[in-house]
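As you look at this complex, bear in mind that one protein chain is not there, while each of the others sits in place.
Moving on, here comes chain A:
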Amino acid sequence: MLIAASALLFAACGGNDSGGSTGGASTSSTSSGDTSGGKSGGTLSAYYTSSPDYMDPALSYTQEGWTALWNVYTPLLTYKHAEGAEGATLIPGLAEALPDISPDGKTYKLKLRPGLKFSDGTPVKASDFEHTVKRVLNLESGGSAFYLPIVGAEDYVKAGKPDADIPGIVTDDKTGEITIKLNSQVGSFANVLAMDFAGIVPGDTPFKNLTASPPPGVGPYKITSSVPNRGFTMVKNDQFPGLNIPEIPTGYLDEIDVKIVKNQQRQIDDVLQNKVDFLQDPPPADRMREVSDKAKGRFEPYVTNSTYYVFLNERVAPFDNEKVRQAVNYGIDKRALARIFGGLLAPACNFLPPGMKGYQKIEPCPYGDPNAAPNVEKAKQLIKEAGAEGADVTVWGNDEDPSKPVAEYLADAMSSIGLNAKPKIVEGSVYFQTIGNQKTKAQAGFANWFQDFPHPANFMFLVNGKSIQNTNNQNFGNVDDPEINKLIDTADANPDLDAVAPDYAKADRLLVERAHIAPYGNRELTKLVSDKVDFDSFIAHPVYNGDLSSLRFK
């Protein structure tokens, strides 16, 4: 017993993790500031449920990572710090202006702002951009596919030599000019330049995952501590205000202290008791009512640029028949699905989400009001007309919430309209690989998409016949409608999004009318903060969600 007691003391003293939570109140020692409607200063305590995958801009591909890194690593282009469609507006970041695009849409010219400095005081050079892209490609980042259209990028990846040149990127450190050449037109490439992957880091940043000691960047905050799976700390970057970059806030809070708290019940308890100031994730479904009652004035859901839909594989019976696909669209109760999401789903008819340019609400929805009861009789009639009564259907889903209950509900709904449907649930980490393999012949199932960037091309490739692959296919329903393909291809090649937005809207409408898929809603997230935070300062950004550089205390 004594040995055990000694070991216990040893265990208690061991470890060098600095992320242990005290669960105590945040030290929001605010001081008077010159900002309107709130105060500058103080330390914001925040909880994330999941650790950011990486705290390295070249590698991070999760919302947790992006929310933090957006305010640390500014790319050449970025987005306005605003909600809704305004927040999806591209603005120059470290570049002086939006890119000058050649008439053929293949060459992008940009110029760095003068006098830029990283958080460690090192001057920013144009060549740092090429190094930044090289890191994304060389580290096999999940984002590298976005940069493969650059001339020579694919060869660079194949060669596996970090210091090799990417001929499609030409930089001049003296003038700050950056020229990027693409193999073909990519209308959304300006958005790709605004992704966090392209958040510029110094040219001598090593080709390795730097999560434990993130490199310097240019942004309102810098990361001073990062302990994977425990948390991270961001403090104001003193270099940034002097750079005078318009439309990017310099940050109100002195420090942001993020802890990974995996128990969501504890998260809710602590925010309700004002022991923590900011939650990244929405409350679990069973506590939604309690939170909306107890956190009045500091809790609000908002719709994200995401789409949840049922894929219906057109290469496999019975969904090769348009009437069967229409029947599914008529037969699913989107209100019931919203309940599965704990109410955090806005029922919808469109495939494109409302915050996306090119979105035009399909009204009236051909299958009835998404917020009303389904037309089961009509659905049954269509199944009869298609001769598909009793047809066997496997509805695929994965074991992660809410995919499993959604798949189970869909199977039930399909059975109630005359099909013989059964759910099939597979492991979440291999789900999309499984249904994306043509050999699986997955008939129907759960699918969703959260935008990588606010451009309709980032959604429409999911239903473009050109994107169908034998393995790793993301067009799960094998949608291949020539008219829709043509609309998407033409629009995708044009960098003038305003000009092609109606084409995307038309493609969206045709997709729904022809029942190629069955969209049912857009995911909602929530703003939830402590009483100490000025709720009006909470910007639910369409790309990065909670904007940490805009938050401030009352």
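We take it that a residue touches a chain if its C-beta (ideal position, glycine included) is under 8 Å from a C-beta of that chain, and two chains touch if they have at least 3 such contacts; residues count from 1.
The rule is simple: contacts and distances are computed from a predicted model.
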Looking at UniProt, which of "Lactate utilization protein C", "3-methyl-2-oxobutanoate dehydrogenase (2-methylpropanoyl-transferring)", "Dipeptide transport system permease protein DppB" or "Cbb3-type cytochrome c oxidase subunit" names the chain we cannot see? "Dipeptide transport system permease protein DppB"
From the listed residues A:Lys181, A:Arg266 or A:Lys424, report the one that touches the chain absent from this view. A:Arg266
Among A:Asn209, A:Gln360, A:Gln438 or A:Asn494, choose the residue that contacts the chain missing from this document, as touch is defined above. A:Asn209
Have a look at A:Thr175, A:Asn229, A:Asn371 or A:Asn420 and name the one touching the chain we're not showing. A:Asn229
Could you list which residues of chain A touch the chain missing from the display? 1, 4-5, 7-8, 10-18, 20-23, 51, 53-54, 59, 61, 140-146, 148, 154, 157-158, 160, 209, 211, 227-230, 260-263, 265-266, 269-270, 273, 427-430, 432-434, 437, 452, 471-472, 474
